[in-house]
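For this view, one protein chain was removed and the others were kept in their places.
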Amino acid sequence: MSGPADFIFYAAAAMTVGAAILVAILPNILYAAVALLFSFAGVAGLYVLLSADFLAATQILVYVGGILVLLLFAVFLSNRISDGKTTNPTHFRLPAAAICLVLFGVLSYAAVSTPYAVKKGVYLPTTADIGELLMTRYLLPFEVASVLLLAALIGAALLSRPDRAASVKGEMEEGKR
Amino acid sequence: MEAQVLFDTLKGKFGDAVVELQGEGCSPAFVVVAPASVQEIARFLRDDPALSFDSLMCLSGVDYKEKFAVAYHLHSMKHRHAIGMKAFLPRETPSLPTVDDVWPAANFHEREAFDLFGIVFEGSKDLRRILLPEDWEGHPLRKDYKYPDFYHGIKV
Amino acid sequence: MSPDPAHGQPPGPGPPPAAPLAHGSAPSPGLGPEAHVMVGNADLFVNWSRKSSLWYLLFATACCGIELMQAGASRYDMDRFGAVFRATPRQSDLMLVAGTITHKMADRVKRLYDQMPEPKYVISMGSCANTGGPFYKDSYCVVKGVDLLIPVDVYIPGCPPRPEALIDGIMSLQKIIMRKKNFGAKA
Amino acid sequence: MTIRTDALPTQEMTINMGPQHPSTHGVLRVILTTDGEVVTRAVPDMGYLHRGLEKIGERVTYAQYMPFTDRLDYLAAMNCNCAWAWTVEKLAKIEVPARAEYLRVIVCELNRISSHLIAFGSYTADMGAFTPFLYAIRERERVNDLFEMLCGNRLTYNYARVGGVSGDAPPGFLEKTKEFLDYFEPKLDEYNNLISYNKIFVHRLANVAVIPAEEAVAYGLTGPNLRGSGVPFDLRKDEPYSVYPKFDFKVCVGTGERGTLGDCFDRYMVRINEMRESVKIVRQAVAQIPDGPVRAKVPRLFKPPVGEAYFRSECPRGETGIYLISDGTVNPLRLKIRTGSFVTMNIFEKVTRGLMIADVVAVIGSFDIILPEIDR
Amino acid sequence: MEALAISLVNAVPLLAGVPLWTVTLLLMVAVAAVILVFALTFEGVGSLVLRKVAGDIQARIGPNRVGPNGMLQFLADGVKLVLKEDIIPANADRLLFKLAPYFVFVGSFAAFVVVPFGVGLIAADLNIGIYYVMAVTSLVVIGVLLAGWASNNKWALLGGMRAAAQIVSYEIPVGMALIPAVLIAGSLSLQDIVRSQGGLLGIFGWNLFHNPFTFFSFFLYFTAAQAETNQTPFDLPEAESELVSGYNVEYSGIRFGLFFLAEFGDMFIVAALATACFLGGWNVPFFHVGTLPWIWGNLLSLGVFLTKAFAMVLIMMWVRWTLPRLRVDQLMRMSWKYLVPLTFVNLLGVSLWLLVFRGKGIPGMIASLFG
Partner (left out) sequence: MTLDKLLVIAAALFCCGLYTVMTRRNAVAVLMGVELILNATNINFVAFSFFLSRVMGGQIFAVFVIVLAAAEAAVALAIFLRMFSTTGTVEVDAADQLKG
């Protein structure tokens, strides 16, 4: 395969990795979040090239439309947003970088040197297959996932609910004042 | 209720704190009271069931050139009658107790009188300038007020 | 044709894309008459677009504000001229100072003007904004004319001016805009 | 490290609403302290239109002050004109010809209609429905036409005079007025169909910023804001002045029909219903108006006797009380104007506590304030 | 796209030497340009129509002085906005402030790719069509949120937060209300969905009349979609009377223009999806477009599609100029307490219907009764 597909592949790969590096190093957490958006988009591009169109759309929908929004909300709610500045302190930079570089070397070496029995990939629409598999072979994981989501939903709602005991206490203090 | 009757009631209750009845040429008539007892008289006027002046229509500062005055115009929703109450103040230290805990409506009026006349209402919960900027000099509605030449570099 | 010096509007810097041109000196002598025609047409087009889309800032202080509202509403409908109101100064081209400006308000007016993007125009609507109007003599807190604060392009007399007068003022402003030069030589 | 035990994870934010804001009805500034969307405190900051009308009053003659009353409440200039005239007449005990009084009542009520139209229109615009606003202006233009016919002005009329009005109604004016009334009365039903009982609109207004009757009285609210709380107090009925006793009309009060008594919706509905009553009054006045002079003989540079008068009249935004002190010269010694909007703003901070930002807009709109009345 | 490129290379001898991928790439760019031009024109004309319709509704005239009968108003507005000074407020976050409008614009513009304008007129008939639209429009949230934050203006921040909460909440009912159309067609591709509504039933072949549940889900979709695209009565993020101008309060010039265009783009996307999924798309009633020559078939179907879509846009404008605005808590309540449960129940109903009646709709059953 040559031509546009390769070009798009390299572009997507560069975007993914470049943005990921920015996520790792950018001092402003909001910029990091925006870089993360580009990284997600790049991964979605790679999915398209890997004939995973459904997954690509899911990636954008869930990661960009959902998780990233949650992250942004988390940033906004956990910083003094009205001050306008968001800091993102770091620590242990050098040892971490060393570990990561070594790990990257090892992983890349392993990836490149392992002889995989590569078959030629086939481009096929996947949505119907994924749907069918989810309803047949992977039905149990699917149901477990739905239970997990429900649990997460309830858990998140419970956690972020204002603390009743604390608020009662606060009201009492208010009353005293 | 006739102004005279009301005046007599007040006179009987508060004695010297109630100075005179200013009925001539005034409509409605004014009961002139001593500034120090404005608050208790106001409370009585509001709470006495026969009077129950539950509404403060207007509170105005007045500069009579030789002295200041604060005029209260009262109205009773219950009995549908009205009366004026007035307290004269010396020019040098114009101050008297606030009535904003008797009638909440008084607050803005008092702030305005403070702003434009410099009359101090002791005990007011929030006595700031209301209409003019915080850094404005002088109290414009006093008769001896001199218009400033410039404000923030703009000709007045 | 030169920018009207009679009006207080400082010769506005050209639009951002044209800035290098605008700051250049006189057109180089090598340019023939056709070049001027080009520049002239570009000017015409740019000025036409600006005059046809005068979004005004919703900024009414006093009585004139009501006439401004009525001029924008059913009977007079300034939207016919492409003039619609925007609530934020960042998106408006025209500041209609409609009503009395007091000293307390003065620096706000200035700030609003500063917040508007170039090119921007100011119409002083009504006597109060022109001179202080009926409050000129006896009031201690009225600014005697908004032109003490910001440059004004068009003055509309009246207390308050009728909507017709306001529309006439806007059309005068449109004429002024059509005379502006954005490209080539500066006067 | 200390652990905070209070349940206030969010920070409060201070927002400036105004002086240039689309829904503060002028140059009102409200300093909002909010916790997210919930307003914890809303402090009004006024005076951006303070023009010193009371000081001016001490420096001009009684007749010269008339144009300034136009600028006191430019949406209801006729009412202010007449209030001034009535005050001076009360102070100087001047008899006014009957025809002039009828004309005054006609123009006051017409102006009440046009003022309530703006209140209605801008309120709906504040609530996000822009169209009714333009409909209201469409009707208002017709009232303006009538006034233009009468005195040549659209907004600042300067029509009343001490001792009468500036001129008799031109021929055809009364017929045109009747025509307008016939045209206008059905429009009120149109408004009610269009927006008043719109579900969203009702949901936005009902139960918002409830003012109980006692509180409204204690804070000195007047006019539609007081009647919205269910207090049937109307100066035209309860302390009649001019020729109002001759007319049959109803005092509209809030009924709490869609929520709690005294909420924004009640104040809104009072205005709508009052327009209907005004139509009724104008109809009767037009039918009963006598012939005769429209102006008593009053010297141009007249000096009222020494004295003090407090006159209150029912303006669209509540009672306008003018406290006038004369020292016998051509200028008043002191002139204090107590306006409905100014007094209403006093309760603003109290009722907006705990509401949402959108409700603050609803409250400002339901009070139908106008800035020159607040700042003067 | 590649198939088209192959046919083009075969048809035009001049292109014989050019590598196939170059042709494909050029073709992609060309199609993108056409779509962009269409979108911009639509958005320009849309704003003009909006103002004209607003004028009609509001008993006034609307633009009529700029160009013949005001036709060039949008051009003047556009040129003016482009030439305006581009202010970046002093305390704003410059990078994000500049970036945010593009997210919004891309999010709205990218959805045009899968809109089935005609029987053969679609930029890319993705097999995940609807899903793709849902995905790319979620970019808008990020843009709006960042715009609100980067402006360093509290009104903008409030607007951005409102917008994000609103769009995220209403994405769910929008998606759920569209699924019935997917279920009936058995495909996510918008072309397939449109084709499934063809046939000789005429307008009764539309998904709208397929069964009571689809009829209901059309209205659910239309309501939720208006909220997702911040149209009145759900225009809280830019509520003029509350938040001055919401998240775009600090934007001027062309960056504001991008927000403005995106708004109309969103409006059209909503109308187009409603048309494609419920109103039969480009299907001409009682007539099979495929039998016509390519060019005529496409023109006819394009005309039909645009007519329907514009009708929907007009309805949106009508609603916009009629209704007042909800309050933010009411808006959230409406989504989570009413629309989300209703769409779920509705989806269940459609699925059961399809199961019980084997995919047949009411008109189809009636038609088969009469043979």
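Each chain gets a letter, A, B, C, D and E, in the order it is written, and its residues are counted from 1.
Quick note on the criterion: contacts are C-beta pairs under 8 Å (C-beta built on N, C-alpha and C of every residue); 3 or more make two chains touch, one makes a residue touch a chain.
Bear in mind that the values here come from a model prediction, so they are computed numbers and not experimental data.
K.L.:
Mind listing the chain A residues that contact the chain we can't see here?
P.N.:
1, 5-6, 9, 13, 16-17, 20-21, 23-24, 29, 32-33, 36, 39-40, 43, 46-47, 49-52, 54-55, 58-59, 62-63, 66-67, 70-71, 73-75, 77-78, 87-93, 96-97, 99-101, 103-104, 107-108, 111-112, 114, 116-119, 121-122, 126, 129-130, 133-134, 138, 141, 145, 148-149, 151-153, 155-160, 163
Here is the rule we use: only the chains that are shown with their structure count from here on.
K.L.:
Any chains in contact with both chain B and chain C?
P.N.:
D
K.L.:
Compare the CA centroid of chain B with every other chain's and tell me the farthest one.
P.N.:
A
K.L.:
Between chain B and chain E, what distance separates the C-alpha centroids? Give it in angstrom.
P.N.:
64
K.L.:
So what's the Cα centroid distance for chain B and chain D, whole Å?
P.N.:
Distance between chain centres: 25 Å.
K.L.:
Mind checking the centre-to-centre distance between chain A and chain B? Centres are C-alpha means, answer in whole Å.
P.N.:
Once rounded, the distance between the two centres reads 68 Å.
K.L.:
For chain A, jot down the residues that touch at least 2 other chains.
P.N.:
Correct list: 82.
K.L.:
Note the residues in chain C that touch 2 or more other chains, in rising order.
P.N.:
In chain C, 73-75, 87, 104, 140-141 touch at least two other chains.
K.L.:
Give every residue of chain D touching chain E within the complex, in rising order.
P.N.:
13, 15, 21-23, 37, 124-131, 134-135, 138, 195, 198, 200-201, 203-204, 356-359, 361
K.L.:
In their shared complex, at which residues does chain E touch chain C?
P.N.:
Touch list, chain E to chain C: 51, 55, 58-66, 70, 72-73, 75-87, 240, 244-245, 248-253, 256.
K.L.:
What residues on chain C touch chain D, complex-wise?
P.N.:
Going by the criterion above, the answer is residues 57-63, 65-67, 69-70, 73-75, 87, 89, 99-100, 102, 104-105, 108, 112, 134-135, 138-142, 159-160, 162.
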